[in-house]
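Here the complex is missing a single protein chain, while all its other protein chains stay put.
Think of it as A and B in the order they're written, each chain with its own count starting at 1.
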Amino acid sequence: MSETPLVEFKDLVVRFKGDRTVHAINGLNLNLKPGEMLGLLGESGSGKSVTLKTLLRLLPPKRTDLEGSVKVLGTDVMSLSGRALAKYRGGDVSMVFQEPALALDPVYTIGDQIAEAVMRHKGISKLAAMDVALDMLTRVRIPSPERRLKNYPHEMSGGMRQRAMIALALACRPKLLLADEPTTALDATVQIQILLLLRELQKEFGMGVIFVTHDIGVAVEVSDRIAVMYAGNIVETGKTRDVIKNPRHPYTRGLLAANLHGAVKGSRLDAIPGSPPPLEEAPSNCSFAPRCSLARPECWKALPPRIDIGNGHEAACVLAAEAAVTA
Amino acid sequence: MSMAATEAKAPAEQVAKTKGYWSGVLKRFSRDPVAVTCAVIVLLLILAAIFAPYLGLNDPYKASMIKRLKPIGFPGFPLGTDEQGRDMLARLLYGGRLTLFVGLMPVVFAFGIGSTLGLIAGYAGGWVNTIIMRTVDVFFAFPSVLLAIAISGALGAGIVNSIVSLTIVFIPPIARVAESATSSVRALDYIDAARASGGNALTIIRVHVLGNVLGPIFVYATSLTSVCMILAAGLSFLGIGVRPPEPEWGLMLNTLRTAIYVNPWVAALPGLMIFITSLCLNLLSDGLRSAMNVKD
């Protein structure tokens, strides 16, 4: 790869210590190019939120064991501290949360919150910062932005609050935006508005986005590339089109079937049996093997190889090399 | 049926071995050294109070004009003597009987009455709640010390009357905690599910509400025992609680007050006992609170 990747995870391992050890991330490798929108898809406990928190250094240091490296534009995130860390968080990288009602401060107006962030990172006057805030609210298509600047979060509807949250996250023009299930709490007709808005803003600002979601439809709608996570690792990644039209990992196929898009009414669903592994031990074989209908003896013996299918499409499955096993 | 087979296969290991709620509480409590120490101290004080006559102590009522206000370590009187020459050690341990009794009983009674009121108000809601809780609110208008003194004063001095007045003082706060615990449980889906199964209010309260609210109320009540003990001691100190010559820590503190310049250490002993007991009770209730928190 010629250009420096925007984000580069190399053999990342995250373990939580405590009453019982949880192997949250197990040897994750992932690259994100500048200006790319990656959908990080996974179910609860798959490690997608932990991946985001590692990137922002938000994990509790005392309870966490970290191995491997995380680089953003060539800088090792783990080495940051003090002012550099503060500049990195919110300056280079910012985040949009699932619940804007919890992520926004209830005692300040939207305008004040955006202006404060801009003043802190750009060192400009309050007046100039308020102009930036107004510009941002306009860009996230909030109707009558002048009036909304003076609104408190509780005075806005769910969709408007999420727009304000996005305005806040983008006010300092980050190179990387992390979106943690930003539309999960929203109604369907509002969700699609926010998805399209994020897609437009990403083009407009040219930033890289990691969009975490459990909803495969949402991932398809926004991302250039999809990475599917299972049990703390990426099991399949590739261009959205390739992953959706030609899924190679049995888990990805199961997820697509479970989305019920076009499922025949009343027919028995081809459900993935069982539930995800408890992650109390580091995996020594394919984590999905216990639930996989195509598992072979070698799946139980060693970690699956990462097989390159071409065009950046990779799957961690012994079967991926063979021609698509089933339609 | 294939469903049953597939689901059963995977999660076999991940579910912890089943144990009851209370054994979990006990386990968490036993891991808290502060709470365990406090529990032991409180237990020892209670045992010492109960078995005081069998500990071979001096007679706590026997006065002696020559042995007045002897210091700590005086031969035959390990903790010295009071202003009438009575043995402090014996009086402190015997005093625990009345002090702890008057300190605990009002909380026990208030726990019973206040929980019932709070449960009814919280479960029924609506105007029942309004009537009960607004009545309770009236009592909050007065500081608890003032209220206790006022009621005690009106009823007259004596142990029974102090218990009655302190019970009245503690019913409102317990009722309020019970009401808020009950109404938050009341809003949960499992109560609705039980109603949909045709359960009447009494059955639902017994099976589904009590178990989930008594814990928090109990913890709160434990924290009130220390306040109650201090209030009871305060009533005796003012002369509207226990009457002399009965040994009681608050009363002893009052009568030894005059001796504070002569023998300050002995004069401070009853206060020290009140302090230790109430501190231990407070820490004990903190420990209980965290041990009873199920949030994994």
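Rule of thumb we're sticking to: contacts are C-beta pairs under 8 Å (C-beta built on N, C-alpha and C of every residue); 3 or more make two chains touch, one makes a residue touch a chain.
The rule is simple: contacts and distances are computed from a predicted model.
Colleague: There's a gap in the complex where one chain should be. From "Glutathione import ATP-binding protein GsiA", "TonB-dependent receptor", "Rod shape-determining protein MreD" or "Cbb3-type cytochrome oxidase assembly protein CcoS", what does UniProt name that chain?
Modeller: The UniProt record for the chain left out of view names it "Glutathione import ATP-binding protein GsiA".
Colleague: Hey, which of B:I131, B:A193 or B:I260 is the one touching the hidden chain?
Modeller: Of the listed residues, the one touching the omitted chain is B:A193.
Colleague: Check the options A:I124, A:L269 or A:A282 and report the residue that touches the missing chain.
Modeller: Reading the full complex, the residue touching the unseen chain is A:L269.
Colleague: Touching the left-out chain: which of A:T109, A:T138, A:Q193 or A:N285?
Modeller: A:Q193
Colleague: Which listed residue, B:T37, B:N58, B:Q84 or B:N212, touches the chain dropped from view?
Modeller: Touches the omitted chain: B:N212.
Colleague: Which residues does chain A use to touch the chain missing from this display?
Modeller: Looking at chain A, the ones touching the missing chain are residues 43-44, 143, 157-160, 187-193, 195-196, 214-218, 220-221, 240-241, 244-245, 254-255, 257-261, 263, 265-266, 268-273, 275-276.
Colleague: Given the full complex, what residues of chain B touch the hidden partner chain?
Modeller: Residue positions of chain B that touch the missing chain: 3-4, 6-8, 11-12, 14-16, 18, 21, 188-190, 192-200, 203, 207-208, 211-212, 294, 296.
Following the convention adopted for this analysis, only the chains that are shown with their structure count from here on.
Colleague: What's the distance between the Cα centroids of chain A and chain B, rounded to whole Å?
Modeller: Computed value for the inter-centroid distance: 51 Å.
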